[in-house]
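Here the structure is laid out as structure tokens; the discussion comes afterwards.
A single protein chain has been omitted from the complex, and every remaining protein chain is retained in its original position.
Moving on, here comes chain A:
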Amino acid sequence: MPRILYGVENVLYPNIMEVSHSVRERTIAENSLIILLQGIHGLVTTIDLKNESVIKGRIINVDAFMNIRLTEVVYTDPRGKETKLDDFFVTGRNVRYVHIPDEVNIMKTIETQLQKIHRVRNFGGESRGRKEYLNKKK
């Protein structure tokens, strides 16, 4: 996949969504549907907020709490007025819907994201490195 860079605040974001550095967030993401939203970064998506406003833009990052960072945004306020914005952050609690783009293969996206998490978890080999889940002692 070609690396596409998005310009936000003069910082270029690569077109790969890194797995969260937090063990807690990885576990939450792995055990809920948020994992799908984490896989559709980079595509133009529409997000309906609870206050009846609409965001259309490219997702840069979604965390385990559905907080979303976007770029190249057209923000439509509840009254219908449109504003163009380069950088947008919305708190998870304010999200009502995320329109999934047609070209997304849902199962494949979820599986790819899960593989990324498992790769990070198993990094360092089985005998070295900090283990996220210790084996239960009998």
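The criterion applied here is as follows: a contact is a pair of C-beta atoms (placed from the backbone, for glycine too) under 8 Å apart; a residue touches a chain by one contact, two chains touch by 3 or more; residues count from 1.
Operating definition for what follows: contacts and distances are computed from a predicted model.
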Response to the item:
From "U6 snRNA-associated Sm-like protein LSm3", "ER membrane protein complex subunit 10", "MTMR7 protein" or "Auxin-responsive protein", the UniProt protein name for the chain not displayed is "U6 snRNA-associated Sm-like protein LSm3"
Worksheet item: In the complete complex, which positions of chain A touch the hidden chain?
Response: 31-34, 36-37, 50, 66, 92-93, 95-102, 104, 106
